[in-house]
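Of the protein chains in this complex, one is absent; all others appear in place.
We call the chains A and B, going by the order they appear; numbering starts again at 1 in every chain.
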Amino acid sequence: MQKSYTTSIPIGRWSLITLTLFWFMLLILVPVGGLIQKLLASPVGEILHGLGSRTAVNAFLLTAKVTGMTILVNTIMGVLMARVLVKQQFRGKLLIEGFIDLPFAISPVVAGFMIVILFGPYGWLGGWLEGMGIKVVYSLPGITLATIFVTLPFVAKEVIPVYRQFGMKGEEAALVMGASQWQTFWWITLPSIKWGVIYGVTLALARSLGEFGAVLVVSGNIINQTQTATLYIHQQFTDFDYSGAYAASLVIAAVAFTILIAIQTITNRHRET
Amino acid sequence: MSIILENLRKQFGNTLVVNNVSLDIQDGELFVLLGASGSGKSTILRMIAGLLAPDSGSVKIDGVDVTHVDARKRNVGMVFQNYSLFGHLRVFENVEFGLQVRGLPKAQRRNRSKELLEAVGLTGLGHRYPSQLSGGQQQRVAVARALAYNPKVLLMDEPFGALDVKIRGTLRQNLQEIQRRLKVTTILVTHDQEEAFELADRIGVIERGQLIETGPPDVLYHHPKTEIVATFIGGGNILVGREDEAHIRLGEVLLPIPEQAPIHAHGSPVRVLFRPETVVTSREKFANNSGIYPLGQGRVLKRIFNGPVQRMVLEMQALAGVRPLKPAPQYGQPQTQIEVVETTTGLNHGVEINEVLWVGVRDYHILEPSGIKFLVYTDTPAENPPAQALALQLGQVTKGFVTLFSIVTREEELADRQSQIDHIQQVWQDRIPQIAAQVERGTLTDQLLLKIQSGNYDILVLDRQFTGIDNQHEMTPLLQYMLEQTLLPVLTVSKPSARVSHMLICTAAGEPGKSDVQVGGRLAMRTHSKVTVFSVLRPESDQAEKERVGDYLQRACRSLTGLGIDCDTLLGSGQPMEELFNEADKPAYDLIVMGAPLPQAPQRTHWPEVAFRIIRELEKPVLLVPMMVK
Partner (left out) sequence: MSERWNDLAQRSLMFFYLGLLILLPVAAITVASLQQGLYSLWENITTPQALYALRLTITTAIIMVVLNVVMGTLTAFVLVRYKFPGKNVMNALIDLPFAIPTVVTGIMLVILYGPNSVLGTMLSGWGIEVIFAKPGIILALLFVTYPFVVRAVQPVLQDLGPDMENAARTLGAGRIRIFFKVTLPALFPAILTGAALSFSRAMGEFGSIVVVAGNIPLKSQVAAVYIYGELESNNPQGALGLSVVLLIFSFLVLLGLNFLQRRKWQE
């Protein structure tokens, strides 16, 4: 049995494994290790000082705020979009399903630029909103909007296949048994698509924590006001304040990575049972 | 609680999935809808449940019209094909779900679910998840779940379909017991005939969206009305004989027509069904007073030992004037095959292959008469256009069915056309008892396609003139489309024609083959016409080809002679197009039959081209028979 696996490629098994591991380490592990090593080499006081500075704390708080709102909006809208795209038949459905991924394909800088054009002071919506006293670009709403844009497809994309597979039949059964739409949704649909939602939210979370390009263009990078964690890291780096940048980098990467790994293990375990 | 379906109809795109189904199910009855997959039975069930809205017609549950009532308010229980159990809920939570949404207090819910799980034999498994149960157990959870809230009716969609053959039997018994005890009106959908027999109070047989027959299992088995039911339920032999002075003539054999048998006109064809277990074989000739009607002698072709019974296929010499319907006759072989099932303890225990035995029947059943079903499209019923005239003439001569069909484009034309066509129907009612008339509004191809799908027609009759059909460019695509879409033979007519008495069947030797001969033969038999089977050899053909084609024609003729048709063969030589045309043009023939191979067929000659030229230039009726090629 094992043999049929190993002989199916014209080069020896171990040379392939070695090559792959070498590539993986060189490309991924060594740079990560380099960052950790640098951090370990920096004086602890300097790190703590950097992380505890008002600028850093404000940046992290802003990122948390933006991420929270992004996740809230995109979870609700992602599930709603999946529901509409799976259950309803309407004209243009295929088109929407095809182009819902557009934010993944667009450069973050261009995405930010588009939002500036639309919501900037001279934009179609920006002028109107500004008249009402709402400032979008160079402030919190704009940053949130940009983050929502770049993470828009995650939840819908993960939920759609799960919904197709499990949700529909259960919904029909619940309907025949007399359940209302809300009852069906909360008691039957949501538990069935739960893992799809969680996975999508996690990916969106990681991305919104780390988003840089779109936010940079939209925010104006005003220290203590519109500077998110990634912007802060960049700023520190360009200001040659390396230890601060390294520490913040590691914090944010570690958070995102922990979430990703946690979810991976949970979903794996869930799928096995 | 009774369930009444009235003229239920559902169309998906261009396909009529459920076609005017009306059904009356009594309180407490276990009704089984039996049909092949894709016959529309599940669609009917979903319309009763409210998961699908019918295009027209109504559903009444317990006397209340629920056609427009939301599924959740119909109070029906449903067991889905793959159960659709809620995987994230425990078994008892699944069962309680219907009660929970009805707001029943927890304690009562617990009691009810305990009670139901006990009823289905799952006591103590309530705390498991569905994925921890076997398929059979899951099915029982689904039943318990559907019954928990005392639904008015129980609907089951292939509830045993996903299960092992072994446990199906036990679960069937289980289900039947529960159903009898609770007396809940139940509709069960299945494709499994055995299941239907075992469970049903009554069975309804569905084919292509139509409810063909309903009745208790034994009645449907022993006394079916239609050929469809006779062949769908159980194996059997069907021979077509003729009515002869209160008897059925099967060659030399005369069977008395039983009293309750449907009435057949004098000399009309009679379809006789005898189930394999009513066929008797013997090494000795049957005694006169044995109560067995002898059919003749047959040679044993096959013998399959099956434990308690053995199944045999015997081959008999063709009975003159008898057309075997089932088992389907081999092409070019006049012999008739008969299926027999006997107990293995009988006299013929040691039968050998090729042994010749006497064959008789102990019992037989006569199906309702069925003539050829003509569908005529007519634009101007009042003027009696040639197609209409010929169809009426053929309908009368063949004692067949004629449906006059007309299509109008505008609403205001409807009443006028309807009265014209009704008039024709009334005038012909006496001569053709089975005449129907219908007008629809819409576009020609769509409505015609739907109409063809909604009935089991044998031949579509069309005028060549309508919508400028004389122009090849317009007619060819329409005809070809019709032939491809419906596989229904089309008779095109251009001029008022004489009574059909001599048909020319133009056939290509070998593939695609034979359905042209069969359809033509059926028409010839009913019209008592003479038939000439004709084919053309290219000049360059060699001797072997010549012999092959000659042999093919001979075999075709032999099949036809077996039906009592006066038949001869003719083999022309030259360019097929020219020869066919010249032969068809001869005044002797008054109806031409041609095969129309579908586009994917390997085309020896360009048959559609030839056929369309003949339709264009010849003023005789031409019957085009679409042929599927494997």
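As a working rule, contacts are C-beta pairs under 8 Å (C-beta built on N, C-alpha and C of every residue); 3 or more make two chains touch, one makes a residue touch a chain.
Remember, predicted model here, so these are calculated numbers, not experimental data.
One chain is not depicted; across the entire complex it touches A.
Note on the undisplayed chain: of the listed residues A:40, A:64 or A:110, the one touching it is A:110. The chain that is not drawn here is touched, among residues A:165, A:181 or A:224, by A:181. Contact between subunit A and the unshown chain involves residues 4-10, 13, 16-17, 19-21, 23-24, 27-32, 34-35, 38, 77, 80-81, 83-85, 87-88, 90, 96, 98-111, 113-118, 123-125, 145, 148-149, 152, 181, 203, 206-207, 209-213, 216-217, 230, 233-234, 237, 245-246, 249, 252-253, 256-257, 259-261, 264-265.
Simple rule for what comes next: only the chains that are shown with their structure count from here on.
On the subunit A side of its complex with subunit B, the touching residues are 166, 169-170, 172-180, 183, 187-188, 191-192, 194. Within the complex, the subunit B residues that touch subunit A are 49-51, 71-78, 80, 82, 84-89, 97-98, 100-102, 145-146, 149.
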